[in-house]
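What follows is an incomplete set of chains from the complex, kept in their original frame.
Residue numbering begins at 1 within each chain, and the chains themselves are lettered A, B and C in the order written.
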């Protein structure tokens, strides 16, 4: 569509050249785009190994490999919507509360600009202020890919806000409708048998890796789509849902995860849902090996962008033709 | 159960803090515990790339990520049995025979203390002196996960004791009953077409990766359980049975291996067997990438611990209630 | 067969010892062997990340792990054919055209010597001059394993020869019969929806990863074998067809690839075809992790060697018994 919001042409400028933006897109303000690619370089919610503060930069770097057209679905997102790199939220590594406020404020602006945010984290706590910024019309549903439920309670006595708690807080704050939340890929030991009680009692559908493997991608996604329905949803993709052989660079790796083939198929099956925002979190470059996790993250962001772009273009009113938007 | 043998609470003490013991357990003497986690830092039996001497330390390090309760089986081992870190056997890197003697002596003590050993190697030769120490009531059966049969004969002319020979020697010494031995995951080129003759003639059941893939985890384990029966067995888990994409840090990697999802399911299906000891060997930190192999090893040790704890608790006489043991 | 063309015996000389040749074979001239293992250290056709110029050396290094007998097929290639390490083609990193000429000339000599080349690349452009050297009796068929079709056109304006174009050029030059070409494992975004038009219009059978996964290895290979028939073919194996978790060290990694178990099964199903040459390309050591990609490459070369050796031995006239050749 808009010729102004196209990636650099790799047939003219090599992929290793140039200042790295997300997918080699132009830098933009949220008000200029329909899909805002945003970095949230924050890992102050991490209880063990820090590092995702460096995620946006390395995902940008590896996203130089992203191309224009999806080989399987045929979606060509840059022909469907205006997308741009809206930069990083200026977080504060020394102050968790200040960072949460800055993130929420940034996403309120994105929401007001009617742009759909596609975020590169950052640790998973960032999903909470993102939801605070965009869930302004009532609670959203959510499809959540993760090794962990992230609906735990406090750590270290008093710390209610950390990367294990965002969705408990979001439910408590009315940002998510737990009846319309599905979590896929859960696994790994837990600290206490009661760890999933909150999620279950709230009505979240938890799909552990064993059930996922037994039923397969298609059946699981059919159920997930039925649960969230046609109402607006958020999509949160924690890179640790993918097995550490594909994505070692993350803070809480759990062996026995999903493959990238499964991950790609899962995301493609989001097509048609009313997605109001998506994030890809927990890429931790200091623990990565040769950039493979950032590459996986960048590629999954492209998968997400394709369904987002399709969703936006499909829902765009006929009276506002896409060719007019540029 | 015993409040004295509990891991550090990660809700109070971060996982990166503290002197790293296996699974953050207290250090203990074999006489104090029901399951003795032991390191055997020895790789003097290695014919090619050394390194597993550093295995116990890095497995301890990565085992800081281990938690309390198994997410799929619900087993909470530290509530079922007393388990502790019994330290490393003081091996001698300059003298293979001296090391074999020291290891065997250590495990005799463990056996006399009626503790079940769960060992982190070390190269695979260590299974031989472990068996010498614990197979004191007649030959054991064995379920053996490995890319290699390790029933070869000598190397370099006269070296009968190396990491390719432990189970041939164990059979010759009457420590294992070959009719009750199953080897799962075999693959990789061989030096000579006769390499498996000893194993086959002795009556070992060899399950190559191709058969494994064709039949699947459940069917393979059903057969394995039938073969070993209800008599006492040993479990030996060579990390190289897992594909090098998940576990690159090992001395003799063979592509085309099992996945960690398969590995976890295999070990869970050991539940209920009468396991008298288990080892996890051939983690080689100098060839690891970012600790992923040690993390895989530590997680598989937790899987093994769960079935061991369940086995011990189930067999514990009613007259010696678990709550009395503390 | 020939005692003169045997790998070093690892029971006498450790695998870490000695000047590393391919599979520890003797160095040889093409005229001395039936299978010529050749390195082509060239990456001047690479549009993004260079590195495969270092591929032959690291594949040689890792091929020290290769053994004599295939565990699943029982093929013992060094008992079937004379194979030797014929060294590296002396490429010119500063001059693409000069390198293409030198490579083609080298392979013409191999062809004239009636040796079957098994090549370690190098980037994928090298397949073009190899075909120029060996396709002297008319166009060959090809089974091609790759994430990319490599039938694109020019880059950067005028550069018709690069690692994305070899098979377009080969078809244009009459070296390949596109009706007898099958490409397996394709995936990854594309620059333009028309990227596959040339391949499709030429009659190449493109099998994307999604179709591959849906139908499985056996069915895909049955079709591929039917397409290429009994006429002579070339086999080209780009390491990037394998998922980057198994083979990160490559210039254009694409997530969601095939596993090594699938890759090994694919190659084994080449058995019986009339293979006139094979290559394994795009191993890029500077981007590898601990040599795992080179190890995967070396092992896949052994898989290829087994089918090549079997093919040669099977087709060898009864009047020229293999035992006479030594």
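Just so we're on the same page, a residue touches a chain if its C-beta (ideal position, glycine included) is under 8 Å from a C-beta of that chain, and two chains touch if they have at least 3 such contacts.
Nothing here was measured: the structure is a model prediction, and the numbers come from that model.
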Overall number of sequence copies in the complex as this file defines it, 3 displayed: 6
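Definition applied: only the chains that are shown with their structure count from here on.
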Rigid-body rotation angle, chain C and chain B, from Cα fit (steps of 5°): 120
Residue-number overlap at the chain A/chain C interface, same or different (half cut): different
Distance between the centres, which are taken as Cα means, of chain C and chain A, whole angstrom: 39
Interface hub residues of chain C, defined as touching at least two other chains: 243, 245, 289
Residues of chain B that touch chain A when the two form their complex: 10-12, 14-16, 65-72, 74, 76, 243, 245-246, 259-261, 263-264, 289-290, 292, 295-296, 299, 302
Contact footprint of chain C on chain B as seen in their complex: 47-49, 154-157, 186-193, 195, 208-210, 213, 243-245, 248-249, 252-257, 287-289
